[in-house]
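Have a look at this one.
One protein chain is absent from this view; the other protein chains keep their places.
Let's look at chain A:
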Amino acid sequence: MRFDPWMLLDYWELLLQGTWLTIRITVMALVLGYLLGIGVALLGMARSRTLRAIAGTYVEVLRNIPFIIILFLVYYGLPFSGVRMPALFAGTLALSLFVSAYYSEIVRAAILALPRGQFESARAIGMSPAQAMWNVVAPQVLRTIIPPSTNMTLTMMKESAVLSSITVPELTYQGLVIQGNTFAPFEVFAAITLIYWMIAIVIAETSRRLEARVGLAQRQSVTRNPIADRYLSLERRPAR
């Protein structure tokens, strides 16, 4: 048995297709997951106890079951309620649900770490809750959420390999196909490792640039110590 990576060149098309689909799934789940995550984070800070409980349950459930079970529940479960969907759609949805639970916790923690006086001064001057969020809270939160969100996005990207189990033809699935044809599992998965690693580098680099850009606009502003602010402000009182 010889190590012969060159034979993979015959399958470059499949590898490329798989790579491209993995990237698309990751981006879709990032966007959809973040939209859901922001929604759940805001729900988790609502005044109504019921809404808060709903958000809490959502996060608890999704964080405490293996991703592959979420995937099976969505793919095999939803047809019972009359919804039929293609594997790609079900897989991306499951991935979005999975990652949204973590994104929502990141957003929630970042908002709670901001001194409450920031939101209150916007409200006191006449801004609606949405206007205060958009003009005062969101720009300050943006910077804090980028690093943890990047970590979560990397985890989610890697987790997308599980979609191969419901025949979504992403990178890992194509690897399995090629392996079936070539009987050269080591060469195939070495190549796939390399590709995942490169995708991860691109994600990390993109995030680094984004952070630098946001940071540039805010470098001057973020000199406060949020913990000191939180406990030294006489106007703040613990919520509830």
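Keep this in mind: a residue touches a chain if its C-beta (ideal position, glycine included) is under 8 Å from a C-beta of that chain, and two chains touch if they have at least 3 such contacts; residues count from 1.
The definition used in the following text is that contacts and distances are computed from a predicted model.
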item	value
Record-based protein name (UniProt) of the chain missing from this complex, from "NAD(P)/FAD-dependent oxidoreductase", "1,2-phenylacetyl-CoA epoxidase subunit B", "Amino acid ABC transporter ATP-binding protein" or "Sarcosine oxidase subunit beta"	"Amino acid ABC transporter ATP-binding protein"
Residue of A:Leu88, A:Val136, A:Val168 or A:Ile203 in touch with the missing chain, whole complex considered	A:Val136
Which residue of A:Leu35, A:Val83, A:Ile125 or A:Val202 touches the chain not shown here	A:Ile125
Candidate in contact with the missing chain, chosen from A:Gly18, A:Gly37, A:Pro115 or A:Pro169	A:Pro115
Touching residues (missing chain, whole complex) on chain A	115, 117-118, 120-129, 131, 135-136, 139-140, 217-218, 220-224, 233-235
